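Mind having a look at this structure? Questions to follow.
Just one protein chain is left out here, and the rest sit where they should.
Then we have chain A:
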Amino acid sequence: MTETVKASDILNKSLSGHLVEGEDTLLYDLGNLCAFDHSSIDKNEYKENPTKYINELARKNVQLLISRLFQLPIKSIEEGSLALLPKCETKIPRERSVPQGKQKTRWEAFAELKGIKKQKKSKMQWDEKHQEYRPSYGYKKANDDSGEYIIEGKQSDKVGDDPFQKKEEEKNQKVQKQKKREQRNFDEASMRQMGNVGKSLTFSQENRPTIKSDMEKVFDVAKLSTASLGRFDKKVENEKDKTKRGNKKLAGLGADNVQKESESNQKLVDRMFKKEDVLNVDKAVRQEVKSQERENYSNKRRDFKQGGGSNKRFKK
């Protein structure tokens, strides 16, 4: 019915002399289907008729590139044949800027400045009291003095001081201090709008605009922080209808993890199959009818055998 026609045959008939004569000076990157022409432009010809000159040059170079492609090893599949491209040589630049890394905490920045490197500590520590190795923190930690009921007195102790309470307070202070540091690091690293909200405490003239915008931001968040996302709340007089919300960010370029994506797609599809009706009604009805027919038939045969040929149908 249909005949396969080779592309080269058509070309030979309609456009004889399409092949380029002369030396091939192009640099090729066939993996990207690219060719680069480094030869200089013929100024006189270009001035005469720029478009014609460029078109002619482009045609020649494309022809060279395509004839190179036809020389590549070929893999034939059902629909035709494919040229196997070599590896890409040219590196294509990114479209967007490189994503910025996580911001360093104050300690990390300081450590880098001073050249302090994190040293690996073993998890276990020698416990003098129990004469064995114990974990350096957590349950049953080494050198744990929290459960002690006697604390040795010092010269500096005053009468009336509770050493146990003092120890606890010191520990609490340390914890609080660390919490403060963590919060500060979070605020500094936070790219969100809410990072600096509520920082200006005095109601001076120059602080007013920031205080006003801060109030709005907090109000917007508070409005959405109900079970119905603020849908059924009473409205204050002159309240704006829409709250400002950040644009929902889609996973952007460079954030692709194809494997994760296909896994989540698979989950979605599986869920859809669970909902789908497994029963094919037409098929089920037909099977039922057929099985009934078969049963009737076998019943009849049995009757016939039992009756010894006395069945009405065969009596005549």
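Everything below uses one rule, namely that contacts are C-beta pairs under 8 Å (C-beta built on N, C-alpha and C of every residue); 3 or more make two chains touch, one makes a residue touch a chain; residues count from 1.
Keep this in mind: contacts and distances are computed from a predicted model.
Note on the omitted subunit: UniProt lists it as "60S ribosome subunit biogenesis protein NIP7 homolog", one of the names in "Large ribosomal subunit protein mL46", "Monothiol glutaredoxin-5, mitochondrial", "S1 motif domain-containing protein" or "60S ribosome subunit biogenesis protein NIP7 homolog". Note that of A:213, A:226 or A:280, the residue touching the chain absent from this view is A:280. When the omitted chain is restored, the residue from A:95, A:206 or A:237 that touches it is A:95. One chain of the complex is left out; on chain A, the residues touching it are 79, 88, 92-95, 250-254, 256, 258-259, 261-263, 265-266, 268-269, 272-273, 276, 280-283, 286.
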